[in-house]
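The structure's right below; bear with me while I get my questions together.
A single protein chain has been omitted; all remaining protein chains appear in their positions.
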Amino acid sequence: MSQLSYLDASRQAIAEEMRRDPRVWALGEDLGRGGVFGQYRGLAEEFGPARIADTPISEATIMGAAVGAAMVGSRPVVEMRFSDFALCAVDELVNQAAKARYMFGGQGRVPLVVRQPIGMWRSSAAQHSQSLEAWYAHIPGLVVVAPATPADNYGLLKSAIRCDDPVVYMEHKDLWPALGEVPADAENGLVPLGEGRLVRRGDDVTIVTWSRMVQVVEAAADEPDTPSLEIIDLRTLWPWDRAMVLDSVRRTGRCLIVHEAVQAGGFGGEIAATVGEALFGALKAPVRRLGAPRIPVAYAPVLEAESRIMPAKVAAAARAMV
Amino acid sequence: MSQLSYLDASRQAIAEEMRRDPRVWALGEDLGRGGVFGQYRGLAEEFGPARIADTPISEATIMGAAVGAAMVGSRPVVEMRFSDFALCAVDELVNQAAKARYMFGGQGRVPLVVRQPIGMWRSSAAQHSQSLEAWYAHIPGLVVVAPATPADNYGLLKSAIRCDDPVVYMEHKDLWPALGEVPADAENGLVPLGEGRLVRRGDDVTIVTWSRMVQVVEAAADEPDTPSLEIIDLRTLWPWDRAMVLDSVRRTGRCLIVHEAVQAGGFGGEIAATVGEALFGALKAPVRRLGAPRIPVAYAPVLEAESRIMPAKVAAAARAMV
Amino acid sequence: MPAPLVDRPGESRADATGPIRGNVDRARILGHYRTMARVRAFEEAADRALQAGHVKGAVHLSIGQEAVASGVCVNLDRGDFIVSNHRGHGHTLAKGADMGAMMAELFGRATGACQGKGGSMHIADFQVGMLGANGVVGAGIPIAVGAAHAMKLAGDPRIVTCFFGDGAINRGPFLEGLNWAKVFDLPVLFVCEDNGFAATTRTRAVTAGPGPGARAESLGIPSTPVDGNDVLAVDQTAAELVRLVRAGAGPQFLHARTYRLRGHTAVDPAPYRPAAEVEEHWRDEPIRRCRDLLVLGGLDTDELDRVVADAEAEAARAVADGLAAPHPEADLAWTDVQDVDMPGAGRPEARA
Partner (left out) sequence: MPAPLVDRPGESRADATGPIRGNVDRARILGHYRTMARVRAFEEAADRALQAGHVKGAVHLSIGQEAVASGVCVNLDRGDFIVSNHRGHGHTLAKGADMGAMMAELFGRATGACQGKGGSMHIADFQVGMLGANGVVGAGIPIAVGAAHAMKLAGDPRIVTCFFGDGAINRGPFLEGLNWAKVFDLPVLFVCEDNGFAATTRTRAVTAGPGPGARAESLGIPSTPVDGNDVLAVDQTAAELVRLVRAGAGPQFLHARTYRLRGHTAVDPAPYRPAAEVEEHWRDEPIRRCRDLLVLGGLDTDELDRVVADAEAEAARAVADGLAAPHPEADLAWTDVQDVDMPGAGRPEARA
């Protein structure tokens, strides 16, 4: 084990996978100088500019080229900088990457990882703050991952790179500096795709959450008046760990889903609908969701705050359920 | 009233709005020859090639140019041909059209309508069959419409063109030939955005649905063993008619949501979560959803059928709830 | 440069030899004749099958454009890759794909090239390096470029050829993909099949500037124009460009002018162009031109007729086999989605 930041954990994961498998490479803008957040710092020096490829500002082709490269056997890690810019490459991800294996009757596969940093971060406003994980969970053929801790960013990124299908990998920009223990041993640190993490046991309300909201929910749980919270970090949104969620809610009888994304049409709806259907009768309170209002993220901190879920809001919502 | 097809109803709506308001124009590929489905037949003859503009195959710029044109006071109707191709224009729709009014502090507005024909139609396979209404409902700033009948395609398209904000307007390709009565009087036929339509009264199960599935659900209701169904055609998905849905489910105690789109992460989750929360305790059965499996739409009819919701499936689901 | 005739791998070439034009021998031209006849026969058979209701989805026929497919692909090795567009039957056949599997795919049968999952717009045959048609105009360009990128990264000598239409040059991926190919100096040959139309629209009405070649050159990629209905010209030009690409000279661009003799889709009567214009172009169509050349070169017309008859027989067999082939099992719809979610085939009920 060693203490690493969320950012360094991802860097180490890529470096190890690139050492292990010569087919792995990364492509995106500014990677040669470490990438916009420093997630690739030092990698060009170790692996050279061919495998840490500096690209033009061509999101559609960064993604599309990765699809072609993956189909003929390489394993690209695609850097989109901000998930918002991935909106310039949706055809390539959704019509091509996600469907190629299927459309071609299994003749080819598209083993790529597309890193799409999400979330609110330093007053970045409406075009640099979105969390659209719900979109990708809706698309057959895509795996969707949203790690909350350094250990998970290490272990899940490695699993994503080893996955034979396209993975939408959403790191949260506000988590880059977060520190945590990360298993130093390369193979033991792998985190399987599709498994949730039980963050904390509790009795009264099961909170299902992911990404940056895990910390927020933990803070809420520590507030004095908060009921006893069982916290599940979903980690992978598709496939999501239904079993872990249902087992927990069966026990607590209450479920609150918390996500940073807009609540309307967010992935919380999928979870709420599933829990509501599977545990009808076993619920002590209606399943609730807490997500951002359906407004763009504004620039001024006081306005941006309207889109933010804060611990007090989570605590209040949990209290209202018991 | 006159008998019109769903397709002709939309054509008449556009023609009337173009006559009424000189700022309205349409742009897209092949519009001069009537558009790929004939939705624009005759319009170039009446309004000239400037207002029925034939564009290059440049979806991103069709959408992006419409944003700029709308910001300075014109009212473009954007034709995307298949909703799948709109995936080439997502930045323009989601980062630009939806957010401009907000980001600029209300200085400008983006009154455009983007027509995105959706759905399975004649074995069109994975890249020509998608229904992604859930995506757009998740995006602040967008209105989302999915008409099921000629009258609604007439009245809603007119309302969409008159709306001062961007409207994602999703016609279903399989409905083009559907016939129905349409109010001949231009002003009376307007259908307000955001209001559902009570298709049929019933006692046992409320079905919430939209687009092509309305017909399917009606057929299900007509099957001999089916419980008494109350059918709501949502028509507008954002904002959706919560009041109509909740009033109905309060009475029937049961709710089944049916949509053609993939169930996982579909808009049914939003409705199920909302109903489950608002009517907890008043429900006689868990809220259920019926949508496509999370697989791409395949080409061969026998495979494509796996993605289709048929009346028998709806009837069986309703039966299982009572 | 060994340039095998890959139109029917394994089949014996015509035994006629000796030069006809330039230093191209009769066998090679006869090979083109055969490839083009096979493409034409396939398209005609597919069209008839569609009229008869056996093909459910949209079909874009390449009738009139066969010379581009044949002239380019004859210069490719089986291991080389091609990426195609919605009008891809010709490219696919010329690259060596099995006609029966293609027709079965159009019919949505289990024996189809994609097991019936893709249909005409998603035909692929990875065994012969055919990485897929595409339902999205221009989308093949970045994919081709990426495949070439992977080849370069791996030090793999295979090259990639990317076919697209004149309509695709107005989409962003054209600029992005060509720029990328040149920046990374990739082994890719771009082939713009310029048939004058994008669906019902004349491309010149929606295309600014001097055209595809000038755009390619503005991105640092040399462009070579060619009469796309002259199979020999296409062959000879493509041969040189393929040689350059293989030699590491970076991406090349072939601008082939041709004409789409049929509607945009098989059901499009194309009322937006005068019959006289179409007729005029029928006089210029590549198969007749190739035949004239062969006859001029002394080939027996009976032999040529036999080639056509063989092609038609093959297409008829493909239709018959396709119609006799089983429909896929419904469970197949659940396979090859993604491993992590659906490790085995089967509906969720079955898997629960």
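Per-chain residue numbering starts at 1, and chain names A, B and C are given in the order in which the chains are listed.
Here is the rule we use: a contact is a pair of C-beta atoms (placed from the backbone, for glycine too) under 8 Å apart; a residue touches a chain by one contact, two chains touch by 3 or more.
This is a predicted model, so every value here is computed, not measured.
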{"item": "In the full complex, displayed partners of the excluded chain", "value": "A, B, C"}
{"item": "Among C:L93, C:I123, C:L153 or C:L178, residue touching the chain not depicted", "value": "C:L178"}
{"item": "Touching residue (missing chain; options B:G68, B:P227 or B:P311)", "value": "B:G68"}
{"item": "Hidden-chain contact residue, picked from the options B:S10, B:Q39 or B:N95", "value": "B:N95"}
{"item": "Among A:D54, A:D164 or A:E223, residue touching the chain not depicted", "value": "A:D54"}
{"item": "Residue among B:G28, B:G119 or B:P140 that touches the chain left out of view", "value": "B:P140"}
{"item": "Residue, one of B:C163, B:V262 or B:V275, that touches the chain absent here", "value": "B:C163"}
{"item": "Interface with the undisplayed chain - residues on subunit B", "value": "23, 25, 50-51, 53, 55-56, 58, 60-61, 63-74, 76, 91-92, 95-96, 100-108, 140-143, 163-166, 193-194, 238-239"}
{"item": "In subunit A, positions touching the absent partner", "value": "29-30, 32-33, 36, 54-60, 84-85, 88, 122-128, 293-296, 298-307"}
{"item": "Residues from subunit C at the interface with the omitted partner, ascending", "value": "170-176, 178-179, 181-183, 205-210, 214-215, 217-221"}
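Just so it is clear, only the chains that are shown with their structure count from here on.
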{"item": "Most widely separated chain from subunit B, with each centre as the mean of CA atoms", "value": "C"}
{"item": "Separation of subunit A from subunit C, taking each centre as the mean of its C-alpha atoms, in whole Å", "value": "40"}
{"item": "For subunit A paired with subunit B, centre-to-centre distance based on mean C-alpha positions, whole Å", "value": "30"}
{"item": "Sequence positions of subunit C contacting 2 or more other chains", "value": "112, 114, 116-118, 122, 134-136, 172, 337, 341"}
{"item": "Overlap residues in subunit B, where contacts from two or more other chains coincide", "value": "84-85, 88, 125-127, 293-296, 298-299"}
